[in-house]
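Only one structure is covered here, and it is reproduced in the block below.
Complex shown without one protein chain; remaining protein chains in place.
The block that comes next holds subunit A.
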Amino acid sequence: MQEDPGADAPTAVPPGAAQPTGIPATRPPMASDTLDAVQAALGAEHAAVWVYGLVSAFLPASFDAGIDVGALAHRARRDATERLLGASGATPRAAEPAYLPPQPVTDQASALALLITAEQDATVAWRAVLDRTDDADVRAAAAQALTEEAVRATKWRIVAGVSPATPSFPGQP
C-alpha cells in the first residue's frame, strides 16, 4: 500500500516506526481468532490517528513535537497493519468517520486524558493479539506495538501528572 496522499500524509518516517519491510506481498491467511484481534488492533490505530489529529488544537505549541511523533507512529503502524492484513488475504477494516471521546475535549487536561486513553486502548488491542496468535510475524509486530504505545502512554501520563505513570502489565485487560 502506498503512502496516503492526503493532507495528513507524513513526509518522513520516524526512526523505530513500523516499516514496510518484513511483510511479504502474500502470506498465509490468519486464523480467525488472530484475524479478529488484528482487525480490532487496526481499529485502535485508526482511532489513535484520529485522536492525535483532534487534540493538537487544545495543546500549546510546546506539545507539537510529541504530537507529531505520536501521530506519525500511529499512521505507520496503521499502514503496516493494513499491509499485513492485505497480504493475508483479508480486507483491512476502514476507519470510522469520527470517534466519540469518553470525555469531551475542551482544554489541555482533557486533551492529554484522551491521548492517554488512545495509547492505552491500543496497548490493550495489541496485547489481545498476542493472546490470540501463534503467527511469528503477527506476534513480533504486536509486541513491538505494545511496547511503543506503552512508552508513549507513560510519557503522556508523566506530562499530565498521572500516577502511577505505568501499569505493571501494560495492555493487560
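Basically, a contact is a pair of C-beta atoms (placed from the backbone, for glycine too) under 8 Å apart; a residue touches a chain by one contact, two chains touch by 3 or more; residues count from 1.
The definition used in the following text is that contacts and distances are computed from a predicted model.
Peer 1: Select, from "NitT/TauT family transport system permease protein", "Putative conserved transmembrane alanine rich protein", "Sarcosine oxidase subunit delta" or "Hydrogenase maturation factor HypB", the UniProt-recorded name of the complex's unshown chain.
Peer 2: Options "NitT/TauT family transport system permease protein", "Putative conserved transmembrane alanine rich protein", "Sarcosine oxidase subunit delta" or "Hydrogenase maturation factor HypB" narrow down to "Putative conserved transmembrane alanine rich protein" for the missing chain.
Peer 1: Looking at the full complex, which residue from A:A47, A:A80, A:A111 or A:A150 touches the chain that isn't shown here?
Peer 2: Of the candidates A:A47, A:A80, A:A111 or A:A150, A:A150 is in touch with the missing chain.
Peer 1: May I ask you to list the residues on subunit A that touch the chain which is not drawn?
Peer 2: Looking at subunit A, the ones touching the missing chain are residues 123, 127-128, 130-134, 136, 139-140, 142-143, 146-147, 149-151, 153-155, 158, 164-172.
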